[in-house]
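Input: one structure, supplied below.
What you see is the complex with one protein chain gone and the rest in place.
Labels A and B are assigned to the chains in the order they are written; within every chain, residues are numbered from 1.
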Amino acid sequence: MNTHSTILLLFLSLAFIIAVVFITVYRSSKRKEETGGMINVNKKRLTFLLVLASLAIILLSVTLPDSPYYLYANETPSKVVFVGAQQFNFNMAYQAIDPKKPITEAIELPANKMVEFRVTSFDVNHDFAIYNDKAELIAQTQAMPGYVNMLRWKFYKPGTYNILCLEFCGVAHAVMRASFTVN
Amino acid sequence: MICLFSKAQVKKYNYSEESRVYQQVADITISTNSDGIKKLSDLYSESPLIIAFVYTRCIGICNPFLAELSQNISLSGTDAKQHYKVLVLSFDTSDRVEDMNKLAARFNFENNKHWIFATTQQADILNKSVGFNPIWDGSRMQFDHEALLVGINQYGYVVKKLTGLRNPDDISLLLRELNGVFVASYQLPGNNSLLSCFTYNPATGERKISLGLLLLIAPFVFSLVIVFIMAIIMNRRLKNTAVPHHYAGT
Partner (left out) sequence: MNNILKLKKITSAWILAILLLFVLAISFGITMRFNQANDIKLSPVTFYSLMTTHGVTMVGIWVVAGMMAVNYLLSRYVKVSNGLNLFAMALTVIGVVMLWLTTFVGHYHTGWTFLYPLPFYTAWEKWATPVFLLSLGVLGIGWFVWSVGMLWQILKRYSLPQAFAWQHFKKGHTVETPPFILITTVTLVGVIACLLTAVLLLILYFAEYFSKGTFTNDALLMKNLTYFFGHTIINEALYLGVATLYELLPEVSGRPKFKMTWYVAVAWNCTLLFVLTAFFHHLYMDFAQPQSFQIIGQVASYFASLPSASVTAFSVIVLIYKNPVKWSLTNLLFVVGVAGWLIGGIGAVIDATISNNFVLHNTLWVPAHFHTYNAMGNVLFSLAFFNWAAKDFQGIASPLRYDKTKIFWLMVGGFGFVLMFYIGGAYSIPRRYAEYPNEFTNAKLLASAGAWFAIIYLWAIIVILFNIVMKCIKMFSVSE
């Protein structure tokens, strides 16, 4: 199961629990006789909040180290790809790109080796999003004018990868794309 | 009026700083006074290297550039733990080792183990491998060139380049990256930094707050101020009225 399915399943399970709680509470309120409501409210509230807070702390400590800013930080990239996004295409080259004379090269990257994408924009904000051949989003970074974002990634599976723009950038946003191959 | 906002208006992208990044530097031969003739690889395999490109006849940027660099390195809070050497290399093949020694003496670097002053006969090869393009101007007898620092890691790869006179933060970021720290983003030079949010302070791993970030906080602070001022004005009136309790009634 991929990351996306796991996330959806997690979400649906939690949504289901919330629905069950609310339906139960709603049904309990329709009795004719006064049953006195919830007992030990203060204790239950405290437990409820403590459980949620500890859950939040655990989740934070587990998920924060997985943030993309720390990916492959101790390795030297085997290849650097420069990306200059502009309305409405991605210029990609092995060398830095002059915005006045943008060039774009066919990019081929080695499998199982770390590569670094240096992503910037020549005009408005874009987003450099890498999709695999099953159209699953696997990595991304924003392309912002004036800044270069470095996305490090290792491709294990050879094949064609597509780049889509994930930040609304104007009328042709949906057709702004590029691709590269991994051998 | 909006046509003023052409694409040229958005910040200038200085791509020359990114050329040749993560490319292998040419392993040229250099002459130093202290160690004689050496290969560049002898230096960078010992510790990461910052190459500063100068020449002794320069009446322009070279001297301020070196002065700035030495000051910035000391300001950047670099401690002994960080490995680095600064190679001040003449790209003028007519420079002799003695000329470079005089330059070193002028900056009191003769006995500093972090600083090496050297000449080379293979400047063209090196220049090409790091993307440095000085142009000789025969009428002025000067090179037309930019102030360039090139950071080389222990494997001989260009890790980062800095052009122009830079602040201590940029130098510190260069030193950190040379020592293997990954910083996932950097700002391109030539930006209007007056209103940017942050300036890097890699020595402490933080970024300094600049005017831009204050702008981000200002509205909240200002809204609190509005509330406090109103509360102070009202406070006097409140003292004379009864304490509110639940419904005021309509």
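Miscellaneous remarks
Here is the rule we use: contacts are C-beta pairs under 8 Å (C-beta built on N, C-alpha and C of every residue); 3 or more make two chains touch, one makes a residue touch a chain.
Every value quoted in this text rests on a predicted model; they were computed, and no experiment measured them.
Residues 1-5, 7, 9-11, 184-187, 191-193, 195-198, 206-207, 212-213, 215-216, 218-220, 222-224, 226-228, 230-231, 234-235, 237-238, 243-250 of chain B touch the missing chain (whole complex, contact as defined above). Of the residues in chain A, those that touch the hidden partner chain are 3-5, 7-8, 10-12, 14-15, 18-19, 21-22, 25-26, 28-38, 41, 45, 48-49, 52-53, 56, 59-60, 63-64, 66-69, 87, 123-125, 127, 129, 131, 135-142, 144-147, 149-151, 162, 164-175, 177.
In this text, only the chains that are shown with their structure count from here on.
By the touch criterion given at the top, residues 68-70, 72-74, 76-77, 79-80, 82, 84, 95-99, 116, 118, 120, 122-123, 145-152 of chain A touch chain B in their complex.
Listed in rising order, the residues of chain B touching chain A in the complex are 7, 10-11, 13, 15-22, 153, 155, 157, 180-188, 191.
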